[in-house]
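Note that one protein chain of the assembly has been removed; the remaining protein chains are unaltered in position.
Order as written gives the chain letters A and B; numbering starts at 1 within each chain.
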Amino acid sequence: MKKLSARRRHPLAAVVVLILALAATGGLYAAFAPADKAQAEETQQSLAIEEGKKLYSVGCASCHGTGGQGTTDGPSLVGVGSAAVDFQVGTGRMPAQQPGAQVPKKKNIYTQAEIDQLAAYVASLGAGPVTPTDKQVSPEGADIAKGGELFRTNCAQCHNFTGEGGALTKGKFAPSLEGVSPKHIYEAMQTGPQNMPSFPDTTMPEKQKKDIIAYLDAVNGEKTESPGGLKLGGLGPVSEGLFAWIFGLGALIAVAVWVAARTAKAKKS
Amino acid sequence: MSTTTSSTDNKRKAPAGERVADWADGRLGIYSLAKANMRKIFPDHWSFMLGEICLYSFIIIILTGVYLTLFFHPSMNEVEYHGSYVPLQGQLMSEAFNSTMHISFDVRGGLLIRQIHHWAALIFVAAMLVHMMRVFFTGAFRKPREVNWLFGFLLLVLGMFTGFTGYSLPDDLLSGTGVRFMQGAVLSVPIVGTYLSMFLFGGEFPGGDFVARFYSVHILLLPGIMLGLVVAHLILVFYHKHTQFAGPGKTNKNVVGMPLLPVYMAKAGGFFFLVFGVIAAISALASINPIWALGPYRPDQVSTGAQPDWYMGFSEGLIRVMPGWEINAWGHTLVLGVFIPLIIFPLVLVTIAVWPFIESWVTGDKREHHILDRPRNAPTRTAFGVAWLTWYFILLIGGGNDLWATHFHLSINSITWFVRIAFFVGPVIAFIITKRICLGLQRRDKDKVLHGRESGIIKRLPHGEFIEVHEPLSQEALHTLTAHEQHKPLELGPTVDENGVERKVKGTQKLKAKLSQGMYGEESQIPKPTADEYKEITSGHGHH
């Protein structure tokens, strides 16, 4: 499903690649080089914050300030917590590459170890939501139906019935949730990235986040069955209408042309 | 079975089928009926089968609809779900939703029939629109078929509302949102809006009545009227006999084609099975209205991408792009932001429906027309039709503005503004362009008649010039390309008569003359080649 989702995003990906190539100068270029170097290095948990700080000063400080206090180009990171870093960097949204209505997700350029170091550093700036453990985000033992109800109350208005995504104002959008890892969904609910509101544990307890993740996995996961056949994007009547016109009426008119066409005449010899 | 001598001998000789027919003839007069109709002629053209697609999908909808009523419970009583679909276990839902879930997951073949019903409905309305535009662009609505045009138009409108009520029955989150929209629109009606809403829903929205009420409207009232109209529509088709395109041997006084028995019966009968087969296959391959993914309706829940089925999409577009005007005065509210779209909604449809009557008023033509126009030969009409379609499709874009935004990475606000402007400008541009294209095609036809067909053979003349050889058209083609009639624009004549007395010209006459000039004036049609022109060119070989 991840592959499929990647393919769905293909046109966007092409644009991103193009911009990547164009923007491969200056600070952004600098962001790659040390990352590659860092890959080879042995990392130690005890040095995580130290290492994180190094990564931070190279990849993030230009916008978020040397101490994470924020600048005109980026918000303060004090108190956003490790969950926010794990989500933003893990989904490739950060470091951002171009201004626009919204920072889209793209290929992540850090290893998970580097992300953890960055997160550890940012978390050290001020307490905030913590990266969830695997157990916290696993859909096991969750109430799928309750998750569905919660999803329709809290999420569907932006992300569509089964998380296919939808439009917001002025070019912003709620992204598709297809193929997004449970951890990132959990972190998004916890931290409210960009224009998404947060759903903190005080109003949506941990168990309910699990329910929502389990519901999404059930209705829009790799194994989800679409009993009726092609899902048509799961977008509702617009794609159904297009399909009815193009393939339904289109096929019937093609048949009608055959029915009414003249039969080939015998060649006069 | 009792017998008397001679007549039994005769009857024994007659085959069984004939005896049954005799029996029926004695009571129903079937022989006289068959005499007139059994070898009735139907012309062959693919576009004449669009109406059949409508008829057959209508029959398919009725057949599958009856099956669905055997399992559907039109009730809004709340029940807990305990069927086989896991992600809704234990959820509260209306019996309507619950029984639709039962049909989809627990009745064998229920899902297939539901999908056939819904796909056929979408195709039905789409085919009606295309069929209507075929009739429009070919001028088939002209006398004596104006009444049948209206019957067809009514069928389209009723089809839309039957579809809407049916879409609302499962009481899912998407359709409930649509019903809420309708209720909000009803509320906007000045003076009586709140009363209408209370009566329609048996109190406040959503109440517990609307599914049962929509159900009787959806399965009885509207389809009953439609069935009557379909029968009347078909009787008139039989009675008027089918129109045909101009061609050799085809005149306004005859109809050329194949007889009902056997060819047309086999083709039309076979086409029913083809239509049914295609729709069944589509229903096996593509999911439609997966209510389990949508969830049961709750007035405090919603999903993005909330749209009606496509045929209501243009009304959705109207309401989405309307600015939020609201007038509050003397303790009352005039909700123009909703009420104006509610008024424009029927007007959009009426605009295309009244054209035949405007055209017949302007031309003053009272003759019967059985030969179809090629769209290019009626440039103003064709341009009007295309302008209307453009209008309609611009509104459809408005109705799906959020999906356009996400799929083409645009701003929803810009799309809304685009539709607001295009609503006024789009049809005008489409009108002008279409008319130009029609005139261009008329010129090309004229060239073809006068100078022949471009053969693609290049010839080099002795002095080095290259020319393309033009082949003269066959007699059939010459006739076909010149068979159309051309109206002359209406002249009002002098406003002062020979005695110097001013003649009064009524305003309606002036309007008619203006429209007539617009439709048939020099700017609006290319005079078709005359016999003189043709002879002059074909006799003198030197120039082409």
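In the analysis below, contacts are C-beta pairs under 8 Å (C-beta built on N, C-alpha and C of every residue); 3 or more make two chains touch, one makes a residue touch a chain.
Simple rule for what comes next: contacts and distances are computed from a predicted model.
Not shown: a single chain whose UniProt protein name, out of "Extracellular solute-binding protein", "Branched-chain amino acid transport system permease protein", "Cytochrome bc1 complex Rieske iron-sulfur subunit" or "Serine phosphatase RsbU (Regulator of sigma subunit)", is "Cytochrome bc1 complex Rieske iron-sulfur subunit".
Taking the full assembly into account, the omitted chain touches A, B.
Considering the full assembly, A:Cys158 is the residue among A:Cys158, A:Ala188 or A:Val219 that touches the omitted chain. Checked against the full complex, the candidates B:Ser75, B:Thr138 or B:Asn401 give a single residue touching the omitted chain, namely B:Asn401. The hidden chain makes contact, of the residues B:Thr69, B:Asn254 or B:Ser455, with B:Asn254. Annotation for chain A: contacts to the undisplayed chain at residues 150, 153-154, 157-158, 166, 168-169, 172, 174, 192, 194-200, 202-205, 208, 223-231, 258-259, 261-266, 268.
Going forward, only the chains that are shown with their structure count from here on.
Here chain B touches chain A in the complex through residues 44-46, 48-50, 52-53, 86-91, 104-105, 111, 115, 119, 122-123, 126-127, 130, 173-174, 267, 270-271, 274-275, 278-279, 282-290, 293-295, 298, 300-311, 313, 399-403, 405-406, 409-414, going by the rule given at the top.
Those residues of chain A that touch chain B in the shared complex are 12, 101, 144-145, 147-149, 152-153, 156-162, 164-171, 173-174, 215, 218-219, 226-232, 234-245, 247-249, 251-253, 255-257, 259-262.
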